[in-house]
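The complex appears here minus one protein chain, its other protein chains still in place.
Chain IDs A and B follow the sequence of writing; residue 1 opens each chain.
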Amino acid sequence: MFERTRQWIEVRLGIKEIIDSGLREFYLPRGAGFSSTLGAVALVAFLIQAISGIFLLMYYIPDTAHAFMSVRIIMNKVPYGWLFRSIHMMGSNIILAVLFLHLVVTFYRISYKKPRELTWISGAIMFFLIILFCISGSLLSWNQLSYWSTTIVTYIPTLIPGIGGRIAEFIRGGQYVSGSTLNRFFAFHVAFLPFTLVCMAAFHLFFIGRTGFSTNPGSSPEGDSEPQSVYKREINANGMPFYPDYLLKALVLVMVYLASIFFIMTFFPGLFQPELATVQADPAMTPDVIRPPWYFLAPYQIVKLIPNKFLGISAILILVFIFVFWPFIDGVNERNISKRPLLRVIFILSITVWLILTVWGGY
Amino acid sequence: MVDIDRVGGVLMRIKLVLILILVFSSTALADYRETFEKEFVNKPWVGSKVVEEGVCVDCHTSDVMKPDYLGIPQEWKMSIHYENKVSCHDCHGGNPSDSAVSCGTPHSGFVGIPKYKEVPKMCGKCHIGILKQFNDSKHGKALMTSGRGPNCVTCHGSHKIQKANMNIINKVRCTRCHSYKRAKIMKQALFMTEKRISDINHSIRQLRSSGASTEKAKKMLFRTEAGFRTLFHSVDVSLVKGRTAGFSRKLDVIEGMIADIYKEIRFRKNFSAFLFLLFASLAISAYFIQKNNKN
Partner (left out) sequence: MKRRKFLKTLLAFFSTATLVTIAYPAVRFLSPLKKKIESKKLVINRNEIAAGTAKNMIYQNEPIVVVHDLTAGFLAFSRVCTHLGCLVNYNGEEKRFICPCHAANFNLEGNVISGPAPKPLVRYPVLVKGENIVIG
């Protein structure tokens, strides 16, 4: 019976064929290990956010009078509402860690080189989209912490001379963070960003499908590092098949990701919920310390450190520009980082500086 | 093509400069940071400062003010009233947004220092329950008849007012008028209930920071505490002793509620721990499968 049903479906859908030709014969380069699956983990992490987000959407009310209460009702009255909210909240923080690792690995392997520049750029854009997700999402719970950190974050654009104030007003929908900011961020968070992100992810995956996974040049150098003027798909004939090998590897890391969410939920349930986050937002009451969310501490610290506002914001914009268009700025074709000591220094330095700024900004 | 080493060199220098700034300038820029934050907090969009009393504070911190009164805004800012947005005119009257008020010519309707006897009336505008108990108490009657009893300020102070605690009843204060003997008996009568209240307060705060909804328990505790403290103002030991049992029953109920919340939190912890174990086992078995698959 089961066999016949399977046959019936198989004849009509041809799943086996898709698996055989599309996935089994999509080979990854030989040395591909767990570090190559981080993108897949990020994808699943995003799906988890989407699903838990839809759950929350069923009880959430995007209105200043009810937002905080509705979140509280989700946490305390709705059966297992706390579970889905915690998954969503923990996930939103850990997904950044995954993306960060993905980024570091990609950079370290210099995988952004020809023909994968667009893959890098779409990835970089997605990184910013996810940060926007986090920022807009945090305001939705409408507590003191999120209210004031949004105030700080939306302060950064005002540093742009001339139009800066207008930009900030545009983002906030008014002079300061208010109900219209909440509605804007809500629309942004649940409609615009998911759509944009899915589009970007589709591009990203399309590019990967077209060019194949990149090799770790350290372990198995890619044949020719000559500039390719024509499109040539890397076959990696004796490499690792996408299905099942790669997917199994990805599965392991996805499970590790989920386990870490629940690990934090079990042992540090208040990690991302300090005292201030348990108080309803109150525009008339400025807390003693107001601080941007942790992933924004470094740019905030940069703005704070540079005594000139214009220079500060320019520094940030330049850094963003360098980050997004890095594949075009780095012009050397050598893909083995061990042969590029300078790049390695840049790599390590930027990570350290970023970490220092983050920690420093936290004080 | 740009020569990477040149680009790298430039970038390298930028990074070096950044590091230098980081390392050497933290002290030099501490100042800047302060101004930055000040400017930031004073931006108009930071929200209207409801609590700040423009007119009153302006004069009271300016040079024309008598030195004795200069510190008042500062004291007030440390008070529980400030925390709860109770502002000058809430007690002293007057219209704080009236631009005709200038230093030296306080607006009509404004009460500066109330007469010694009038103080309870002023506080009692809001604290009506306590005022009632106080007026009927020995303290209140002494104040009204002889004018020599204590008023609110005698024990609680004025601008820098804090939430009272047990230490407010002490030898120095009470023996200014009478022996400490009766006061001590009163303190002992209050002790157990007060201790329970502060314990419950502590656990509520703890629960709150772990995200639990404590609203109801908190309100119940507040009214129990307020009721108990209102009762104290009768300074009648036998009354306090007689009603203590009733209060302790109420506290029992609150403690029950808190125990329930703790139970719920424990359940959540166990549930997520269970999921953690499941996913960890999934990760491990998937790992071995992919390892097996390779061979």
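Assume a residue touches a chain if its C-beta (ideal position, glycine included) is under 8 Å from a C-beta of that chain, and two chains touch if they have at least 3 such contacts.
Computed from a prediction, not measured in an experiment: that's the story for all the values here.
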| item | value |
| --- | --- |
| Contacting the left-out chain in the complete assembly, out of A:8, A:80 or A:268 | A:80 |
| Chain not shown: contacting residue from B:78, B:113, B:126 or B:164 | B:126 |
| Options A:9, A:58, A:97 or A:348, residue touching the unrepresented chain | A:58 |
| Residue ranges of chain A at the interface with the undisplayed chain | 55, 58, 77-81, 83-84 |
| Touch list for chain B against the chain that is not drawn | 84-86, 125-129, 132, 218-220, 222-223, 226-227, 230, 274-275, 278-279, 281-282, 285-286, 288-289, 292-293 |
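By definition in this document, only the chains that are shown with their structure count from here on.
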| item | value |
| --- | --- |
| Inter-centroid spacing, chain B versus chain A (mean Cα positions, whole Å) | 39 |
| List of chain B residues in touch with chain A within their complex | 1-5, 7-9, 11-12, 15, 18-19, 21-22, 25, 29, 32-33, 36, 40-41, 43-51, 85, 208-213, 268-269, 271-273, 275-276, 279-280, 282-283, 286-287, 289-290, 293-294 |
| Complex contact set, residues of chain A against chain B | 72, 75-76, 82-83, 86, 151-152, 155, 172, 174-177, 244-245, 248-249, 251-252, 255-256, 258-259, 262-263, 265-266, 269-270, 273-275, 278, 283-286, 290, 304-305, 307, 329-332, 340, 342-343, 345-346, 349-350, 353, 356-357, 360 |
